[in-house]
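Before any comments, here is the structure.
Here the complex is missing a single protein chain, while all its other protein chains stay put.
Chain IDs A, B and C follow the sequence of writing; residue 1 opens each chain.
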Amino acid sequence: MEKETARIEAFSDGVFAIAITLLILEIKVPPAGTADLATQLIKQWPSYVSFVISFAFIGIMWINHHRLFTQIRRSDNTLMLLNLLLLLGVCVVPYPTAVLAQHLSGPDQRPAAVLYQGTYFAIAIFFNLLWGYARKRGMVEKTSESALRISVQYGVGPFSYLVCLLLVWISIPASLLLNVVLAVFYALPPQHATTVVKGKAKAFES
Amino acid sequence: MEKETARIEAFSDGVFAIAITLLILEIKVPPAGTADLATQLIKQWPSYVSFVISFAFIGIMWINHHRLFTQIRRSDNTLMLLNLLLLLGVCVVPYPTAVLAQHLSGPDQRPAAVLYQGTYFAIAIFFNLLWGYARKRGMVEKTSESALRISVQYGVGPFSYLVCLLLVWISIPASLLLNVVLAVFYALPPQHATTVVKGKAKAFES
Amino acid sequence: MEKETARIEAFSDGVFAIAITLLILEIKVPPAGTADLATQLIKQWPSYVSFVISFAFIGIMWINHHRLFTQIRRSDNTLMLLNLLLLLGVCVVPYPTAVLAQHLSGPDQRPAAVLYQGTYFAIAIFFNLLWGYARKRGMVEKTSESALRISVQYGVGPFSYLVCLLLVWISIPASLLLNVVLAVFYALPPQHATTVVKGKAKAFES
Partner (left out) sequence: MEKETARIEAFSDGVFAIAITLLILEIKVPPAGTADLATQLIKQWPSYVSFVISFAFIGIMWINHHRLFTQIRRSDNTLMLLNLLLLLGVCVVPYPTAVLAQHLSGPDQRPAAVLYQGTYFAIAIFFNLLWGYARKRGMVEKTSESALRISVQYGVGPFSYLVCLLLVWISIPASLLLNVVLAVFYALPPQHATTVVKGKAKAFES
């Protein structure tokens, strides 16, 4: 059974590695002889920002996937399908990022931001479906401290990204800022992240 | 010998992972300043549908490849060549899918559907060649319950996809629908799938 | 030390898998509404032929690389650099293939064929450099029957591909035919291939 999880991880690693490397193909080389190269390179800053953000997001999703599978010990057909669903989300990321990069400064920033935040909302749900299934089927040691922390950290994901999505109609910059904050939150190891969640919970209570 | 199968699987995983990730490159970002972005994004729905279908097919083929190789214990030169033939089929998939996506609503839907269903018919044959060879050469435990189930599930493949292909001349929607049904059938684990096959066999008898 | 070879193989597998999968990107979907789709698809046959040939070549090179590394037990810095040189050859293959596919029926078939056969000549040399180094440094069991067979099969490579290259100035079809024959020869397991070599040697003697 060990071998099965190993091959799921290998396949997923491949998908993550390719998705993250394809991002550079979007940045086009300024053509020779049109204008001053330095100026042209500087004018391309939205492409660079968009590249770095997508890179960070896919990288952080890889770290999270990695964390899940250090806890998951067995695999079955449904787990493979749920993992595929998650990978579908990962593969899609470059598209809404490119749409956002191209339309952020124009009149169509709202639909672009909805597409972008909607994608993250869906991925947060897919992460929870995978993790919830693995826990329910006893593929994870339920009493493990790390597993509990992952459950807390992931449990708040869909709600947080829904807030991101709804914020688009109030303030697009605020919505994107919250998205970056959430990325940092998921880059943290679960033990720190749960401390943040508990701190917030206390703040709500008081 | 164990090591040889491991490297075939690693190489195949790479090919599957890349083929599935390259699919997103086909969806183009709507250019800024031409029309309302939301409308443009919605008008691109055939690209999304085509992306999801191809993703699901390649993903399900990966799961099936994975299943085969949990049963196959040894490898030789011919097995590697037959595996390459199967991977050729996998790598080709994005092309007929793109052709179908672009021509499904136009006057040329028949040749597009023939190309599409013909590809799946060929892949079904390649899967059976690989599996049949591995069984004949004793690379699989013949008495294993799982191996027998795989044989039943795969055995019906070429015939079913031939029906898909021939249906194109009668009804293209019916042909595509049967294709989706077959995808679900191959996403099922072999034990459930064989139950379906036996159920159908009984229905025919009565 | 075992681990080092494992990672070289993993990296090489990645490069082979990507090179072989990128080939499909070269086949373009015929645009809708220009002409009868079936006719257009049939007219694209040179692209299909070129795709299948490149796929077979890269696949067969992967099998050969795999064979080498089942014999190579250790690794060092120079071996890694020689392996990189070989991978450079593999990565380049799609380019001369595309050039040949586009110019085979035109007036420029000679330079296209020179580029194509020259690439294979270089790769045959790179394979021998890697193998020769590994043998010289005792990374391979010299007395092993399989290792000896690989030495014979690879030893004839550079000479054979040089013949292919020179044939371009006499007859391009003959040159390409010899290339396909050589591909089949390298797809054979070393024990059969050496029999072929010995057979030819005898034929020369008599």
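Observations on the model:
By our rule, a residue touches a chain if its C-beta (ideal position, glycine included) is under 8 Å from a C-beta of that chain, and two chains touch if they have at least 3 such contacts.
Because the structure is a prediction, the values reported are computed rather than measured.
Interface note: of C:Leu41, C:Ala98 or C:Ile172, the residue touching the hidden chain in the full complex is C:Ala98. Checked against the full complex, the candidates A:Phe16, A:Tyr116 or A:Trp131 give a single residue touching the omitted chain, namely A:Phe16. Which of C:Arg7, C:Lys28, C:Lys43 or C:Lys136 touches the hidden chain is settled by the complete complex: it is C:Arg7. By the touch criterion stated above, the residues of chain C touching the omitted chain are 3-4, 7, 10-11, 13-15, 17-19, 22, 25, 76-77, 80-81, 84, 87-88, 91-92, 94-95, 98-99, 102-103, 106, 108, 111-112, 115.
In the full complex, chain A touches the omitted chain through residues 9-10, 13-14, 16-18, 20-25, 27, 29-33, 36-38, 41, 52, 55-56, 59, 62-63, 66, 70, 187-189.
Simple rule for what comes next: only the chains that are shown with their structure count from here on.
Because chain B and chain C carry the same sequence, their contact can be compared by residue number, and under half of the numbers here are used by both.
Looking at chain A, one finds that residues 14, 18 touch two or more other chains.
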